[in-house]
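Got a structure for you, written out below as C-alpha cells; questions coming shortly.
Missing here is one protein chain; the remaining ones are kept as they sit in the complex.
Letters are used for the chains, namely A and B, taken in the order the chains are written, and counting of residues starts over at 1 for each.
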Amino acid sequence: MPERVDFWGIPESWGAPALFVYSIMFLSAAILILRFYLRARIWVKIGRNDFKFNKLFSRSVNAIKYGIIQIKVLSQRYPGVMHITIAWSFLVFFIGTGLATIDSHFYKILVGTPYLIHKLVMDIFIIVFFFGAGLAVYRRYFQKPERLTLSTGFSLSLILLILIVFGGLVTESLRLAVEKPAWAWWSPVGWILAQLWIALGASNSALINWHLAIWSFHLLIVAITISTLPVGTLLHILTGPIHIFFTDPDKKPGALSPIPENSSNEPIYTSSLNNLSSIQLLSADACTECGRCQDVCPAYAAGSQLNPKKLILNIRDAIFSANKVDGKSLSDHRALIGDWIPEQMLWACTSCMACIQECPVLVNHVGAIVDMRRYLVIEGKMETELQNTLENFGRYGNSFGQSDRMRARWSQNASQKIKDARRDPVEYLWFVGDYASYNPTLTEITLKTAEVFASLGLDFGILFDSERNSGNDVRRIGEEGLFEMLKEKNILSLSKTTCKKIITTDPHTYNTFKNEYSLGNKFQVMHYTELLDQLISIGKLKFSKKLNLKVTYHDPCYLGRYNHVYSAPRRIIQATGCELVEMPRHAERAFCCGAGGGQIWMSTIIMNERPSEIRIREASSLDGVSEFIVACPKDITMFRDAVKTTGFEDKIQVKDLIELVQEAI
Amino acid sequence: MKIAVILKLVPDLVEELSINPDGSSLDTTWMRMIINEFDDHALEQAILLKEKYSGSVTVISPEFDGVDDVLFTASAKGADQIIKMTGDFSNSNNHALAKAITPFIKEIQPDLILTGVQANNDLDGSLGPCLAACLEMPFAGYISGINVEDKSILVRKEYPGGVISELSIFLPCVIGIQAAETPPRYVAVSKVRQVMKTSKIDEKPISEMDQNGGVKVIRMFQPEASSHAEMINGTPEEVAERLITVFNQIGIIK
Partner (left out) sequence: MSQDIYVLVEHFQGRLSEISSTLLAAGRQLAEIHNSSLIAILLGSNSQNLFKEIPADKVIYADNPLLNEFNQDAYQQVLSEIIKLKLPFLLLFGNTTIGSDLAGFLSVKLNMDLASSCSHFTIEGNIVSQICGGKIMVESNSTATTTLITMVPGRYKLQTLKTDCSPEVEIFTPTNINELRIKTIKILEPESSDVDISKEPILISIGRGIQTKENIELADNLAKALGGVVCASRPVIDQGWLPTSRLVGKSGKHVKPKLYFAIGISGAPEHVEAITNSETIIAINTDPKAPIFDIANYGTEIDLFDLIDILVEKVEGIKTK
C-alpha cells in the first residue's frame, strides 16, 4: 500500500527528527514573522495609517485574483508564464508540504491513491518550476531587458529557489533509488533521476548517507529562504498580496484621492515620508521591481527624469534609510522631495496611467506623484509657465489667458446658429472645452463637429461663456483648490440648464465629469464617440460614402485607459469604410501623446525626444497607413506638431475622428 | 522692519475696453479689474524683504469690486495686516488716493512704503511720488532691487539702455517698484480660501476724496491709428512668400 513515510532515512541518533525539523522550521518562521513585523510596523509608524478592514470579501477576491492567480502578471506572455510557473510551483510545493505535515501529525491522508496523486503533482511541478527557472535565468542573464536590474539580491533568491527544488528532487530520487517501490513511476522525475544513482552502482548505505546530507541541505536552504524572505527580493510574496488586499476594491484605478486631513481638519501635504499613507509605504515594499511601469512610461521613453520604477524604489530606499536612523520618524537629512525624488521627476509625469495599468501588484504611481505635486503647488514651487497657466485658469477659466467672453467666438462662423443651453431647453449639452474653443487651429474641427451634430438632427446647445475648464488637468497638477473652484462654477452653470445629457469632445473633461464631479443621476456623460456609436447601432447615423482609407487609431489616455472606451471609436472608423490598422501599442497599451498631467504647459522638462514624436514614428512604421486618427483636441495639437518635427508630413496626416465622420456622411 | 504696500486694481487689458456714451469715462460693465502688475511686484518685494530681514508687511488697498480677493491673496503670501479703505473710489485719481492713504500711513508708521512704479490707468502721474510728497518723504521709482541697511536702504534704479544707478536712501521713504527680485509667487486657491477663514480685512473709512491735482478730462477715445500695417493674409506658405518679397525689397536678402 503506497503511503508516505515520515522522515525516511533520518536517523534517530540526532534526537527525534520531528523535534529537530520543527524547531528549525519554527525558528525560521519566527524570524520571518519578526522581520516582517519590524518592516510592516514602519508603514504604520512612519506613514499615516489608512489600513481599512471593511469589504473583506472583495478585498480577498482581489488578493486571490491578482496576488495568487496573478492575472495581471499574465498580461505579458514570456514574463507572465515565467513567473506563474515559478510562483504556482511553490504554491503547490507549499500546499504539498502542508499536506505532508497534516499526514504526519493529524490524519494519515497520504495513503494509497491520494498519495500517488500527491507525488505525481509535486513531480510535475518540479518540471514546471525548472521550466520557469530556465526562462528566468535566460531572461535575466542573457536577454537582459533594460527594465530588469541585475542585482545580487535577485540572483540569491533565484539560486535559493532552485536549490530548494533541486534539493527536494535529489532527496526524492535518492530515496527512490534505495526503495525502488512499485509505484515509482508516480514520481516520474525523481524516478528518472534515481536511474542515474542506480546506474552508478552506489550502495544503499552510500545512497542513504547522501540522502541524509541532501535532505539536511534542503532543510537548511528552506530555513534560510524563509528567514531571509522579508529582507530579500522575495518580500513581495507577502507584501504584494497584502498591498492588493488593502487597496480599495471600489476605487477605480487612476482615481485620485482627496487631500487627506489631520485631526483638526487641516490638509496634509506630502512634504516628507510621514505624510505618505501607510498603504503608499506598503506599495513601495510591494514593488517587485519588474519594471513593467518603466517600459510603458512615456516620460521615461522621452528621456526625462521620471522613471516610475525608480520613483517607487526611491521611496522604498527612503523608508529604509529613515528606519535605520531612528525607528520611528523620518529622514536622515535627505528630503523626500528634492533629494530622494527630484522635483523634475514629479513634474515630468503625464498622468497617462500606463504604469498603473501594467503594475501586477496595483502600485499607484500617479497617486503618489500627485500627492507630492500638491505639496509643491502649495509651496508655489513650480516653473513660471505652469504658474501662469494656473493663474489664467483662476482668473479667466482657461489656460490661454483669454477673456471668457471670447470662448464661443468660434460659433460665430458656424453654418447654423448654435443654441444657448442656458436659455433654450436642449436635449444634449455639448461641453466644448478650452482647446476646441480657443485654439485657432482647432476651431476648424470644432465647427465640423457642430456641423455633424446638426446634420444628425441632434438637439444640442453649448454654455457659451459660462463654460470653464473642467479642471481635470488642474487636479493632476496638484492644485486641488483651483479644481474645486472650477468644479463649483461648472456645476452651477450645468444646474442652470434643463438637459440631462452631456456630450463632450474632450476626454479630459469626460473623465472628470464622469468620475470626479459626482453628477450622479442628474447627468449622463458621454464622449461624442459613444454617442455616434449608439446612433450607428440604431441606424440613425448612416454613411453615404466608403472612405477606403488605411488608418490607425490612437486611444486617448482619458478615454481608453481611464474609462475603457476602446471599441466605440473603432466601430465608427470601420463604419466609415476605413481599414483600421492597429499600432503595436494600442487600447490599454496606447502610448500617451505627452500632453497630460500639465505637461502641455511646461517647458522646462528636459527630454531627448517628445512622446508624441515617438508615437508618430510608431505609426509611420505601419505599412500604407496614411491617417492618424485621434479623438482628443490635445492629441491633435501634439501630433500635428510631431508630424512636422519628425518630417513625416508627406507620409501621415493627423485627423480627428469627427473629420472622418464628416467626410463619410 | 515695518513695510507698507499700496495695492491698486486696474482694468484688465485682456478684455476689450470701451468708453461710456458720455465719452469721458470707461465703460465698466464688462471691465474686469485685476491687481496692478507692478503693485503685485511691490508686494512680492515686500514679502521677500520680510523673509530676509524679518519684520511685518501691511497692505492697503482702496475699495473696489474684487479687492477682497486681492487682499486675502496678499495675506496668503505673507502679509501680516490687510487694510481696505472704504469709500467711493470710482472717480478717484492718484492725488486723491495719496491724500486718503496718508493718515493711515501716519498711523502705521512704516519704515518703508512700496508701491508699483506705475499703473495702466494713471492720468495724473503715478501714486508713489504723490504719496511721498504728502508724507514729505524721499521717493525713488523704477526700482528693481532693494537691500536693507541700518537706517537706510540700498536700491537699484533703472535708467534707459540697461544702466543701473545704485542709490542709498534714508528711511522712511517711498519706493516705486519696477520689478521684484523674483517674479510674484504662486498662491494656491486652497491657501487663499483658508486665509479667508482665518484672516480679517481691516476696513478703514476715508474722509472725503480730494481730487485736486488732476486735470479735467474732456473726452476719452480709442486711438485712430495714423497708419496701419499692410496686413498679409493667407496660408503660412503664402505669408512666408510675401515676407521674402519684402525682405528682398528692403535689401535684407538678395
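Following the convention adopted for this analysis, a residue touches a chain if its C-beta (ideal position, glycine included) is under 8 Å from a C-beta of that chain, and two chains touch if they have at least 3 such contacts.
Everything quoted here is computed from the prediction, not taken from an experiment.
Student: Of the residues B:M33, B:I47, B:C130 or B:A188, which one touches the chain left out of the display?
Tutor: Among B:M33, B:I47, B:C130 or B:A188, only B:C130 touches the chain that is not shown.
Student: In the full complex, which of B:L48, B:I108 or B:L167 touches the chain missing from this view?
Tutor: B:L167
Student: If the missing chain were put back, which residues of subunit A would it touch?
Tutor: Where subunit A meets the chain not shown: residues 384-385, 440-441, 603-604, 644.
Student: Footprint of the hidden chain on subunit B, which residues?
Tutor: On the side of subunit B, residues 11, 13, 16-17, 19, 26, 94-95, 98, 117-118, 120-130, 132-134, 137-142, 154, 156-170, 173, 176, 178-179, 183, 212-223, 225-234, 236-237, 239-241, 243-244, 246-247, 250-253 touch the unshown chain.
Just so we're on the same page, only the chains that are shown with their structure count from here on.
Student: Please tell me the distance, in whole Å, between the geometric centres of subunit A and subunit B computed from their C-alpha atoms.
Tutor: Roughly 49 Å separates the two chain centres.
Student: Okay, in this complex, where on subunit B does subunit A touch?
Tutor: Touch list, subunit B to subunit A: 12, 14-16, 30, 32, 34, 183, 185-193.
Student: Residues of subunit A touching subunit B in their complex?
Tutor: On the subunit A side, the touching residues are 259, 267, 377-378, 380, 382, 384, 387, 390-391, 394-396, 401-403, 405, 479-482, 484-485.
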